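Heads up, the thing below is written out as structure tokens.
Missing here: one protein chain of the complex. Every other protein chain is in place.
Take a look at subunit A:
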Amino acid sequence: MNAPAGADWTADEMMTVAAARALRPGAACFVGIGLPSTAANLARRTHAPDLWLIYESGALGAKPDRLPLSIGDGILADTADTVVSVPEIFNYWLQPGRIDVGFLGAAQIDRYANINTTVIGPYGEPEVRLPGAGGAPEIAASCREVIVIVRQNRRTFTESVDFVTSVGFGRGPGDRERLGLRGGGPVRVITDLGVLEPDPDTRELTLTSVHPGVDPEQARERTGWELKLAPDLARTQAPTPAELAALRALLQTQR
């Protein structure tokens, strides 16, 4: 727990609230399960009721009144504007750049926001075999912007990733353009400690905001590279009572 002493919220709640705030009203948002789905549905219940949620199972404009466990729960199809096939969601919606925001998680992430969800250790002799790519590589490539939500520690924030499942900024400036990736790439990595954003010139993830009660040194200690701090390092606004109430009510719906 990194919440300040006496706070009535946890670091995970802060992370989810910060992620929800990052979503603009009306945006088309490609949602993965877990924290991204929680954050997106929180945004829909707070400042962005018209957020257009897209799940890779083909539900466009889903408006679930409870949190789904999987990306294909029946509640998503029941409440969607329309349901399309899997080839259609990827070919007609994601690939041409119709999605504003893609949300991704990570097992490993490096300073250029390249993400590994495939394997820890060598591919041929894995220490830990992870689920793999799913929709992530093309979400990372084609959404106008990408937001990553992940808890911050040295196991996850690594100097280099064991496998590039989804490209952030490759090896630095110009790589996305060279690869022909048409989306803008990661704009924000939201963790339980703060927010990291790519430096506009070097594209390196830089700490731009710390959550209340977090010392920037903690974030540096829990990062596997020499984490730079933005000169105008901000302090994240603590969750408001309204945000916390909405989040807790949302989580109550999962069971």
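Here, a contact is a pair of C-beta atoms (placed from the backbone, for glycine too) under 8 Å apart; a residue touches a chain by one contact, two chains touch by 3 or more; residues count from 1.
Operating definition for what follows: contacts and distances are computed from a predicted model.
Look at the chain that isn't drawn here: its UniProt entry, checked against "Cytochrome c3 family protein", "Actinorhodin polyketide synthase acyl carrier protein", "AzlD domain-containing protein" or "Glutaconate CoA-transferase subunit A", names it "Glutaconate CoA-transferase subunit A".
The chain omitted from view is touched by exactly one of A:Gly102, A:Gly135 or A:Gly213, namely A:Gly135.
Screening A:Ala28, A:Ile99, A:Val164 or A:Ala246 for touch with the missing chain picks out A:Val164. Residue-level contact of subunit A with the missing chain is found at 33-34, 56-59, 68-74, 76-78, 82-87, 90-91, 94-95, 118, 123, 126-138, 141-142, 163-167, 170, 175-176, 179-182.
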